[in-house]
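Everything on this sheet refers to the single structure shown next.
Missing here: one protein chain of the complex. Every other protein chain is in place.
After this line comes chain A, so read on.
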């Protein structure tokens, strides 16, 4: 990852990843919604050793802007060899149950905007016959649960989309890396009581780079989530539907 487009650069996980990439001297194109916050992340990256940092503030829900965004990023960095899709919202399950407007927002940001970006980036990387697409999905996408199935569905759809894209791009030499973090201690989960299952954004960032460097397919970070989710997925639906999860 030398010329990297980072989408959702102000998210805690993206920031931690940006720091690791900056320390390696990568060139970065950062995209986030809040210009002032994005500026702080860009300065941090530049100070920590990124060879180049460009930024653009944009609401990624605006899918019509994706084509030109990727083009500008490629121009600014003199090409792209990888992209990290890290933007997303947790949403509020109860609000999503009451109001389609709320549910749609979650699906739009987490799935539709990511799918749109992946279409643009997938085509570009396919044409250049190289590149790594790293996308942050979630363990929540592995099985729908009453406590967060709207968020889970948005991530589950993303995971399936990535599987198909990986299948399509394998012959072009493009890696599609799905990262499924478990609980992460970020502002997104500030309201949740923390326990031993929570990982730091730094831990997740290291997992992301390891997966990207190794051109892995699907990884759980931290790794123990693979076992937890294996169990969660194996519970028969007849039992699962009566569980309070």
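By our rule, a residue touches a chain if its C-beta (ideal position, glycine included) is under 8 Å from a C-beta of that chain, and two chains touch if they have at least 3 such contacts; residues count from 1.
FYI, contacts and distances are computed from a predicted model.
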The complex's invisible chain, by UniProt name, from "Phosphate transport system permease protein PstA", "Gas vesicle protein GvpJ", "Carbohydrate ABC transporter membrane protein 2 (CUT1 family)" or "FAD-binding oxidoreductase": "FAD-binding oxidoreductase"
Touch with the omitted chain, as defined above, among A:7, A:41, A:107 or A:162: A:41
Residues of chain A in contact with the chain not shown: 12, 34, 36-37, 40-41, 43-44, 47-48, 187, 190-191, 193
